[in-house]
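Taking it in order: structure first as structure tokens, then the write-up.
Here we show just some of the chains, and they stay where they sit in the whole.
Each chain gets a letter, A and B, in the order it is written, and its residues are counted from 1.
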Amino acid sequence: MTRHPGSHHHATPPKDRNMTSEPTTVPATPRTIDEAKVTGWWSTAVSRIRPGEILLRGYPVEQLIGRTGFAEQIWLMLRGELPTPAQHRLLEAALVAAVDHGPQAPSIAAARMAATCGVGLNSAVATGAGLLGDTHGGAGQQCMEILNRIMCGEHPRDVVLEFRKRKAYIPGFGHRFHPRDPRRDPLLALVREAVDAGEVPGHALAAGLALEAALAEGRTKPVPMNIDGATAIIYAELGFPAELGRGLFVLSRSVGILAHAWEEYEGGARIKGPLPTPLLAGYHGTPPRDLER
Amino acid sequence: MTRHPGSHHHATPPKDRNMTSEPTTVPATPRTIDEAKVTGWWSTAVSRIRPGEILLRGYPVEQLIGRTGFAEQIWLMLRGELPTPAQHRLLEAALVAAVDHGPQAPSIAAARMAATCGVGLNSAVATGAGLLGDTHGGAGQQCMEILNRIMCGEHPRDVVLEFRKRKAYIPGFGHRFHPRDPRRDPLLALVREAVDAGEVPGHALAAGLALEAALAEGRTKPVPMNIDGATAIIYAELGFPAELGRGLFVLSRSVGILAHAWEEYEGGARIKGPLPTPLLAGYHGTPPRDLER
């Protein structure tokens, strides 16, 4: 079989090999199954693909092209309907805010390193996105869960107390580098505006601000909301489940990951490690010894 | 050290262990190095992060939030400047067009399976994005390279001849499922419009159409341009290097990957394989045998 470039041409394995499941034991009578059992195993409500047809959440793709924007499309694919203008505006802002935080973030650094290892940009993006785990990419999702608790009646002070007992940071508040995260104010201003216009309910904003206030009580240095807290408020106001808070952050940060990977790729470096040559990692292990055998 | 939730708090390893590189051999005089050598190893033109400051391509992030959209931000991060309205419009269209092609695509199927394996949505997206390799995700990039050759003077017929000799498909043309890809016409109409308005040069469009025509010569059944070909024209008209054609496709398809992964995650399936239970993969290998030892 010739290997050829080209897209979406699905695999056709050698007929004489794969089209029979048990060559070593020929069945007397071939068994048939309901085709729908197999196609139904992969059934989806997201899209319908048939010859000449691509329906995305019910809309023919040819109607969406040129008439919806990328952020609207993200909303449509995740929610099943198109956003209102207010929802659209807030989603754009949240996605814009989180695209990048520089190469000291492991997701960005790993993607840059990947770009020098001889893999495609797809693998570099996958490397970076994969690192947005519970700790590095999950704070927004965790903050949404806390906002939900407060919106369900829990007192912000009790939340603060609980985290203090565990000696843990509250996800969505404080930042190692920034005394005050520069993304907080413009994001919250947009939410405030939408609340005032009656476009979003405002419960998540209230919960987040109450938590921020509770966290500042009795402290000389406040712990202001960070990007994760501010986007958590937006995604909660927009009705996204907490898990999709992470999902949307992944889409947003993938942009920065790609931009950094591309910069490294273009620079032509090869096998870039964390330390500039000729620095070598330190060692604090067993001193040199001989193998006795 | 307490494990706490929270974002962007960078690692602080135990002081007594990691802050010295060679505990087994104490150096007489500690060596110093130029700090810029280390920070310069990770230097970037994409963003500058300092306490209280996040510059993206020179713009303070707080000015971008609410005033640029996500697609514009993608352009800014990759190109260094904001797009013109015409560039912006074409980019939105190309990103919208490629978001999804259903669960028969391995990238989507693998992401759906990942979502049932007990990993975060970040890993599910990474799994899908990672599969957009040279064959599954590279046709747009490869088509851009061919368009470049034609724009540099090569005759479309020679390109067709070359691929026919290799018995290879020309990337960006034809589709296994669609007799005519429904995304071709609306995308090309937008490019045509922009060319007519003098907003993009039109060379890539001309090259793509010439190639399509050359490919149809002497055939009863034409091989029309597909999504990869149409977006290749757009990205080429917009001045993106071919590799970023892949990169932009990865960003776009990540939306469908996330939507599908989320659907599967929400459905609650566990360890979903490709075959519905109780079907088991066929076998065409060595018949059962005993180990003689």
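Remarks
In this section, a residue touches a chain if its C-beta (ideal position, glycine included) is under 8 Å from a C-beta of that chain, and two chains touch if they have at least 3 such contacts.
Predicted, not measured: the structure shown is a model, and the values here were computed from it.
Every protein chain here shares one sequence; 2 sit in place, and the complete assembly counts 4 copies in total.
Throughout what follows, only the chains that are shown with their structure count from here on.
Rounded to a multiple of 5, the C-alpha superposition of subunit A onto subunit B involves a rotation of 180 degrees.
Subunit A and subunit B, compared by their mean Cα positions, are separated by 15 Å.
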